[in-house]
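Below: one structure in structure tokens.
Heads up, this is only part of the complex; the chains shown haven't been moved.
Which chain is which? They are A and B, in the order written, and residues in each are numbered from 1.
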Amino acid sequence: MLVHHDQLEVRTHRKGLCEITDQIEPKIDKCGVQNGTVTVFVQHTSCSIVIMENADPTAQRDLEKFFDRLVPENADYFTHDAEGGDDMPSHIRTVLTRTSETIPIMDGKMQLGTWQGVFLFEHRRAPHRRKVLITTIGE
Amino acid sequence: MLVHHDQLEVRTHRKGLCEITDQIEPKIDKCGVQNGTVTVFVQHTSCSIVIMENADPTAQRDLEKFFDRLVPENADYFTHDAEGGDDMPSHIRTVLTRTSETIPIMDGKMQLGTWQGVFLFEHRRAPHRRKVLITTIGE
């Protein structure tokens, strides 16, 4: 059995989706796992890892608009605002989405569907460096 | 170690929950894994895999009604509507729920709780054929 850990640093510059599929694929090539799974895990509570439609940028922008409406900044009932109006909404968005995705690997390749991409979903306005762990298990 | 991939095709005919627990169990019997995990992964961005109460159909209908209110079709701020009013909401519902579930296997059986079932949650109105990958890892 093979177990392999690798790491990505993703630099974000604004709230919204940032596709990282192309950065994960070479890590899987390198690890040597032909059949198994990869877990993509982000070590933060103010951004998410999600699988989303990656063909049409308007779908990504509409998703971002929806989340801005669902979890508005500066809601008057938030008390946790030490880091600004996007602080508490960022934690809520993370809980409403995902901290990790686990994806099958067959014949050395992630088995994403035709329109699926893996994204880091940034919930903070200011630039951040995000640590993403990539763990492959298989043979 | 055993790594095994299998596949389901799920035909859906309307928006809503479609239980697939009974279709996953024989795949686990066949793969020979006695202790480990199974990852159930859907290769689409307009339907989800979720674990939900499977005893009372009214709970499933209420869940569907809630999602119709939370992510309404034809919202006037959506621009991604090439495939109709249920197009963009389907991607948002997927991000709000899950693309996969990972479930422990002990003694050759999925360790679901008494009331837990695995469902494909279809977000499109038209009939679709959905590809679900079932990856077991263990011994």
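What we mean here is this: a contact is a pair of C-beta atoms (placed from the backbone, for glycine too) under 8 Å apart; a residue touches a chain by one contact, two chains touch by 3 or more.
Note that this is a predicted model, so its numbers are computed, not measured.
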Homomeric assembly size (copies in this file), of which only 2 appear in place: 3
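As a convention for this text, only the chains that are shown with their structure count from here on.
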Between chain B and chain A, distance of the C-alpha-averaged centres to the nearest whole Å: 20
List of chain A residues in touch with chain B within their complex: 1, 35-37, 50-53, 56, 58-59, 61-63, 65-66, 69-70, 96-98, 101-104, 106, 111-116, 121, 137-139
Contacting residues of chain B [partner chain A, same complex]: 1, 3, 5, 39, 41-46, 70-71, 75, 77-80, 82, 88, 91-92, 94-96, 98-100, 102, 131, 133, 135, 137
